[in-house]
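Inspection log for the structure reproduced underneath, given as structure tokens.
Of the protein chains in this complex, all but one are displayed in their positions.
So that you can tell them apart, the chains are marked A and B in the order they are listed, and the count of residues begins at 1 in each.
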Amino acid sequence: MGRYILKRLLQGVVVVIGVTVFVFVVTRLVGDPVKFMLPLSATEEERAARRSELGLDDPIPQQFGRFVGDIGRLDFGESTYVRGEHSLEVVLDFLPRTLQLVAFGMVIALIFSLPLGIFASRHPGSWVDRTLTTLSLVGLSMPQFFLGYILLIVFTVKLTWFEIGPGPWYTNLVLPAVCLALPAIGRLSMVVRSAMIDELNSQYAKVAKAKGLPQRRVVGVHALRNAGIPFVTLFGWEVIRALAGYTVVVETVFNWNGIGFLAVTAIKNNDFFLTQTIVIVVAVLVVIVSILIDISYKVIDPRVKLG
Amino acid sequence: MSTVHGTDEWTAQESDALAATEYEESITGRPYELQGAQRGLLGDLVHDKLGLASAIFLVVLATSALLAPWIAPYEPNDGNLSSALLSPVWHGGTWAHPIGTDWQGYDVFSRLLYGARTSLFIGIAVVAVAGTFGVMIGLIAGYKGGRTDRVLMGWVDVQVSFPGLLLAMLLIALVGGSVYTVTIILAINGWMVYGRMTRGIVLSVRERPFVEAAELVGCSSRRVILRHILPNLVSPLATLAVLEFARIILAEAALSFLGLGIQYPGVSWGLDIARAGEHELFGNQWLIVYPGVLLSLTVLSVNLLSSWLRVALDPQEREKRFAATATGGSNAAAAGV
Partner (left out) sequence: MSEVEPVAAAPEVLLEVDHLSVQFFTRRGRVQAVRDVSFSIARGETLGLVGESGSGKSVTAQALLGLIELPGRITEGDVRWKGQSLVHDAEPTLRRVRGHEIAMIFQDPMTSLNPLFTVGAQIAEVLRQHMGMSKRAARARAVELLDLVGIASPAQRAKQHPHEMSGGMRQRVLIAMALACEPQLLIADEPTTALDVTIQAQILELIAEIQSRLGLAVLLITHDLGVVAGLCDRVSVMYAGKLVELGAAADLFARPLHPYTAGLLRSTPRLDVVLERLVSIAGAPPDLVRPPRGCPFRARCERATDQCVEEMPPLVAKEGGRHVACWHALDTVAV
């Protein structure tokens, strides 16, 4: 197992390097970072000066070398948006809020998708099942930011259950977490349903029944554990998608100060170093989550041979 | 023929069991499970009806989008404040602005039309570009195998792990947001799923005897690929392309929503939702809702269509299923005679 984790970590490193290189190349070749670091009124000389100060005139390989060296020292450059602060610190400041949001949202998704999926699988074709499936489909088709606004309109504007603005963290967290969770519940419950139907139709489930085991054990122990395998995979992917994508949108809609929100602001303000940093941090997070998924795979399924 | 009670559960179970065996690597949230639910409603008829309705909706939408420059009553960015915030016709407005105007005086109907243009065009364009590239890579990787395969799939693996939305945002910020840049960038982010799927199918198909036979007879690689392998790709690729189409529409909307996609003077539903969200959350919410509903309906129709396409396009599957039920004891066989 230890060897496997090592291997995956190495793979992860490759990915992070890939991302970093990509960001590096793209930002230097495609745009001119200095253009936005100085006020519009800056002269060309001032720009040139800044450029050489940052070493942007040097040949690319040299720049890259320096870049890697900087990162090695965890110097991700100074953020221009948040004046003078180190990018990494800024990102780490905002990160906990995102983690809160994703954690809360995914827990909600987990709590609801499992029972709903199991219920639907045991009563396929029933009205509950059909309703669930239809709602899932609708949820899949709605863009998440629109869903966010709908939630806001219904619960904040019309029903005034929640208020926009500062308040205790748990009330503010509810709507955005629900917004994250709903489409995930839609997708995940469908997977649970399919997987459970498959498992309940399997030979071993029949054998378990023939053994005289009560149905709740056949469903809850035998079938569920097998269905857990695809579920864990997809749940892991949901978490990754949330981290790497959805938080950006959801945080923007709800003005939630996490790294998604930060990313948008950084990009819009052309804060080049900060953006770079966010992308790298997110890539690292994604790698960590993937490794965790793979490990939990092995825990559930003894057949899996890792390495 | 005679359908008796119990059919609902059976077909639902069967469809889902079949569908569930096809877990794809990419998460496109495909609604295959819907088949089971729909069949449960009234059998095949309703299923086809929904597919049909979706197809009709999309055709109407596409036609309107195509003809937008001629049928839109106004330019999308042409408004003046004196005609701001007019209500739609059913709330007391006039037919001059059938769905009203926003706070800048822009005609909502025109903007919806042009937004459709943007979404549909980008959807198709990205699928075309990403699909072509991805399929090519997949064919090469699958057919050549060995090191080529490993290298190419390694590339896929690495790129798949990239935080796509963030990178797209970054790129757009650098090159500016227009229909063309958005298309290219979304294609860069989205070709991998075609590559993986193509490669998977090629790998499984080329093991089959008829390919080996073709090679033995002396067919060139290119011929083998084109004549023998490609036809097996058509059906799954078509389904994937349709689902990707839906996903791209949502992706573009999200980017535009964030202000990092289509920007003024371009028109996009996502952009409109963002603008309205900022401005009219506590006011005229319909300005947020209408583009959103249209966007959702479009994606929903595409998803429904893909569900229907899947079954319709797979004659082998249909035939197999039918044959299974056609021979006398085989449903008993299903229970293990």
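One rule holds for everything that comes next: a residue touches a chain if its C-beta (ideal position, glycine included) is under 8 Å from a C-beta of that chain, and two chains touch if they have at least 3 such contacts.
None of these values were measured; they are calculated from a predicted model.
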Task: Write down which of A:Arg8, A:His86 or A:His222 is the residue touching the left-out chain.
output: A:His222
Task: For the chain that's not shown, point to the residue among A:Gly65, A:Pro96, A:Pro115 or A:Pro214 touching it.
output: A:Pro214
- prompt: If the missing chain were put back, which residues of subunit A would it touch?
  reply: 202-204, 206-214, 222, 225-226, 300-303
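Criterion: only the chains that are shown with their structure count from here on.
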Message: Can you work out the whole-Å distance between the CA centroids of subunit A and subunit B?
response: 22
- prompt: Across the complex, what residues on subunit A touch subunit B?
  reply: 11, 14-15, 18-19, 22-23, 26-27, 30-31, 124-126, 129-130, 132-134, 136-138, 140-146, 149-150, 152-153, 157, 183, 186-187, 190, 193-195, 197-198, 201, 230, 234, 237, 241, 244-245, 248-249, 252-253, 263-264, 267-268, 270, 275, 278-279, 282-283, 286-287, 290
Residues of subunit B that touch subunit A when the two form their complex: 8-9, 11-13, 16-17, 19-21, 23, 27, 29, 31-34, 36-41, 157-159, 161-167, 169-171, 173-175, 246, 250, 253-254, 257-260, 270, 273-274, 277, 281-282, 285, 288-289, 292, 295-297, 299-300, 303-304
